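Shown here: the complex without one of its protein chains, the others still in place.
Per-chain residue numbering starts at 1, and chain names A, B and C are given in the order in which the chains are listed.
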Amino acid sequence: MTEPVKVLTEFVHEDESWTIDRYLRAGGYEAARKACTEMQPEEIIDFVKRSGLRGRGGAGFPTGLKWSFVPKDTDRPKFLALNGDESEPGTFKDRLVMERWPHSIIEGALIACRAVGISTVYLYIRGEMPLGYRRLVGAVKEAYDRGFLGKNIFGIDGFDVDMTIHRGAGAYICGEETGMLSSIEGGRGYPKLKPPFPAVSGLFGMPTVVNNVVTIAYLPYIFGRGIEWWRSFGTEKSPGLMPYSVSGHVERRGVYELPLGVTLRELFELAGGWSRPMKAVIPGGSSSKVLRLPDAWDVPMTFEGPMEAGSMLGSAAVVFMDETVCMVDALYNLLRFYEHESCGQCTPCREGTGWSVKIVRRIAQGKGRPGDIETLLGIADQAIGKTICVFAEAFGWPIQSYVALFRDEFEAYIRKGAHVAHGAQPQAAAHAG
Amino acid sequence: MSAETVDKRELSPEARKEFEWLCGRYPRRRAVLLPLLRIIEREFGCIDEAGMALAAELIGISAAEVKSVVSFYTHYKRDTDGKYVIWVCNTLPCALRGARELTDALERKLGVRCGQRTADGRFSLKKAECLASCDTAPCMQIDDDHYDHVTEQQLDEILARYE
Amino acid sequence: MAEADKVKLTIDGVEVEAPRGSMVLEAALDAGIFVPHYCFHRALSVAGNCRMCMVEVWPRGRDGKPMGPPRKPSIACATEVADGMVVKTKSAMAHEARQGVLEFLLINHPLDCPVCDQAGECDLQDFSFQFGRGESRFREEKAIKGAKDFGPEVRFYGNRCINCTRCVRFTQEIAGSSDLVQVHRGGRNVIDLADGAVFDHPLSGNVVDLCPVGALVSRDFLHKSRVWHLDRTDSVCPHCSTGCNIEVHTQDEVVQRIKPRHNPHVNGYWICDRGRLGYHHVHADDRLTAARRNLGPEHEGEVSVRLSFQEAIAEAGAAIERAGERAYAIANAWLTNEELFALQTLWPTDRIGLIARPPGEEQRFYPKWGDAERNPSLPRQHERGKLYEDGATFVIEADRNPNRTGALRILGEQACSEQRLDAILSAALAGEVETLLVFSGMPDYHPPEVLTGALARVANVIVVDLFDGPLARAASLVLPGAAVFEKRGTFTNGRGRTQRIDMARPTPGQARTELEILFALGRALGRPLPSGSPKRLFELLVEQNEAFAGLRWADTHHVAPAWSPHMAAARKGLPVLASPCAGKGGSSA
Partner (left out) sequence: MAVTHDEAVERTDERKSSWVERLYLREIVAGLANTFRHLVFESPFTTQYPEETIPYNPRARGEHILKVDEQGREKCVACLLCEAACPSKCIRIVPGPAPWDDRERYPVEFEIDMLRCIYCGFCEDACPCDAIELTPKPYTVFDRRETALYDKEKLKNNYPQDWRERFSDGYGKQTGPPFRREAGDRSLIR
């Protein structure tokens, strides 16, 4: 069985793991020093490209490629915006890194800044993570004190990096890259029209690189241990490690740092299994399509694997559900979340989330009508691909997959007003509203 | 353009200094709005009409724009909230592991439904949308304090810490 | 524009040329292909949130040929035109996308068209008819958001709002006040003001025009009429020297409302609230409707004798004839060029003075972009609302008269000077004036006491006025005049643009336009005017006056382009419901 490969998570269970001393003792800031002093910016980008590092935030976009989109010869200021607004239900890997290993993010940010020629970094952290905010602010202060932030870092003339921790205030949509930029700019977290993409016109209208904090946190290790080491994990197209957030019906929930390509079964077993038979799994955060168990046990968790199975890797947040889970109830829970978190900018998402949650609530209360399922699918269909950001997909895909895979449960609910799963109780009715 | 009845407020010198420092961290003043609102929340306990007017004045935007931003984000403490806000996570991973029971217990203990404020104004109970702590579900947050693996038995002790 | 600044693309099989950097939607509208839209407005930044203008865009591939059909539709308002692009606005993909969006828009929209003032000019109605599904699958409770008075002119019905944010962008980018904002989030999104604030901005009424649905309605027009009953007359606002182009909407000869008419050289899409509400004087209770001779204090009980128009003209003519050199005239800056020209023809200019409404404060409006610009790199985003060289989006001039420039050009500087008026008044006080012809007829005009005082010393005061005010009471002979919306002619605005006004309603009772009065007077005096037609007089004016040289009557009327289907239909006098979706191109011009 695959054993966890502890890289980011090696020291996180120690006390004071978030201090710079602990980080330096683990060899911190050496990789960045080496990369920044010994490599040219183009070489750094090339190195990242060759490593095959892809974004760990959800979309899986190749990091090196993203950096190379930023215009080189521009006198406009460029920004690095780090996305720590982790709000996808089921995901908690960023929280762990930001709270307990924050200096890896700062060190990675230094490499990114050196590569793209950036001197200002904003790290956007969720408003609901006060501890992470305090730790990051502390870490930034320590880094300034030790000269890892500020002017002429590593003694390189003109290599100045300023980093500011920007605290959000409770909006899932700020996890979307342009929504996050709007929020940093001090506005409502409305995603922006694309094109122009952030790499050309992002924060304050300037070229901006947006990366997930974990993506950035891996950079020091890739530079420190080399492309060979990194590529020894995972597959050709999806190399490297991934912190999987495993939650739901397993004995030992938590972040498991494993190579890309482990199967869902391996993850389940690593996490201690569960006493009851399993029914379904969400492989990549709540907005990815649900997969039916046991059909999906052997899906490899790479960027391509879940996609072939009809879902996506997303943020690698794996939520297991056992047979007692009522899928109508589960969908209602998720849709309520999306209804609450839709920014309301585009019509299909603003109206579609509200409408679908009303229908599913009605079904869960036993008042479903024939035709409701078709209407639900119609809503998803009408919304997906028709909004500014991918939020429509985020609430459309669950609708499509829950209804497609567990249509019998929905139909039974509509027919009898009750749930068919063994031992499950319709609970949404009690929580309506 | 706000009503004249609103009393003028001012930041304390330390907060004022922090605000000035923040202004230097961003290329545009408007970007300081979110951090400034946190400062105001801390200074005055919540963000009310006067607080928004103060933010508008300091940033140099209209009070309506501040209201627009404040109302977009759910995490700011408003004047309609209790002294402490209890955020109890109810999203799917937590719901799978007993968030409902915790919420019900909290509702029973406090005698209010989610979204309401206790009669004595001490607590507001709110459903949170994923606190990114799915591994320690059920979980809740009271203001800035996070509680993992909360059981009904612990509630009395936890709530007693907030006077 | 240079050739390089143009791109060629194909929209619905028609090859279209569009400026580089413009959006597909603009290119389509300019080519007469109507694409439905709510949030897009030519003067505002692109928000791209209504998702109504979705079209199928085939970008050009590497080989120069358009690539195959896209996976999903794009919004035309935020897709930049590119060479070789192929756009299909009526394809099945686009049509289905629109149907979906319309269904979403309608689920929480109340079915209260019968009581909604927007009905009849509502984009939601029109597009639902043309592109909608016909029936809704929505069986749930509709969201309730309530209604609220935003300010003296604007009322907000939350339930009807489709969150297009045109009004929000207007207050930010045109009015510069950022009064209106969206509050809350998601489905609870609603337009609101700051707590306790009142939306009393001078341009507030424009959000009513901008609102594509009935969410923002005019309190002045509230429940007054249905728009399909209204007759539209193009005119020019008389309330300041900006000379905004307007439409006067009347029903049964009663002015119901004023709407702006787009003119990119003068007012853009906007008018101020003063102009919007500045028609009530037309129906004032104290409007004069009959000519009369005021009797002096010696006639106890009886105050005045009613005269017919002919009698009054005959009396006036006789009084002017009798006075000879001792007859003076006072014109005003609300008279049309033609009327001033007629007066100048009849009367020696050295015995003409000019009164005008006192100046107010000049108000210039600039966008207030704030720090968080929506999409700074979208082309022309900052230029969209700009109307004036200095970046102003709208100007309310200090001069509260529509035609002072015309008066200056026709009567000359001396006649229009303060000194001339003072000279005439002091002559009157000295008893040297026997007959004085005063044109007033300006609403909200309070004649200075020196004027009313001077009138008391003049034997024959002939006043042409709209209202039974101090001037009419001080006169010996009163002739009812015409309001601006009751006559034809031209005004020359503060920037020297000569623009036409037209008759939206007839003069009430025996009232006559000043031009008719002058024409009749000319006949009575034995010096008939060459013509009584404003058009003919304008042509003569152009011939005789250098300042007007080269102008043609036709040029004085700016025809606003019609970018919405009901605007186009209203202009053509057609019903709106010719479906552009059924083929045959849009009804947009």
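Quick notes
We adopt the following convention: contacts are C-beta pairs under 8 Å (C-beta built on N, C-alpha and C of every residue); 3 or more make two chains touch, one makes a residue touch a chain.
Just so it is clear, the model here is predicted, and its values are computed rather than measured.
The chain not displayed here makes contact, within the full complex, with C. Only one of the listed residues, C:Leu111, C:Ile144 or C:Ala554, touches the absent chain: C:Leu111. Considering the full assembly, C:Leu222 is the residue among C:Ala92, C:Ile144 or C:Leu222 that touches the omitted chain. Where chain C meets the chain that is not shown, the touching residues are 111-115, 119, 222-226, 228-229.
Everything below uses one rule, namely that only the chains that are shown with their structure count from here on.
Chain pairs A-B and B-C differ in how many C-beta pairs are in contact, and the one with more is A-B.
For the pair chain A and chain C, the distance between C-alpha centroids works out to 53 Å. Centre-to-centre spacing of chain A and chain B amounts to 24 Å, using the average Cα coordinate of each chain.
In terms of their C-alpha centroids, the spacing between chain B and chain C amounts to 48 Å. Looking at chain C, one finds that residues 182, 184-185, 371-372 touch two or more other chains. Across the assembly, chain A contributes residues 171, 185-188, 204, 340-341, 343 that each touch 2 or more other chains. Chain A contributes residues 77, 86-92, 94-95, 120, 126-131, 162, 164, 166-172, 183-189, 204, 245-249, 253-255, 282, 286, 317, 319, 321, 325, 330, 333-334, 337, 340-341, 343, 427, 431 to its touches with chain B in the complex. Here chain A touches chain C in the complex through residues 171, 182, 185-188, 192-193, 195-196, 200-201, 204-205, 339-348, 350-355, 358-359, 362, 369, 371, 375, 378, 381-383, 385-388, going by the rule given at the top. Of all residues in chain B, those touching chain C in their complex are 1-3, 5-6, 28-31, 49, 52, 56, 61-68, 71-72, 74.
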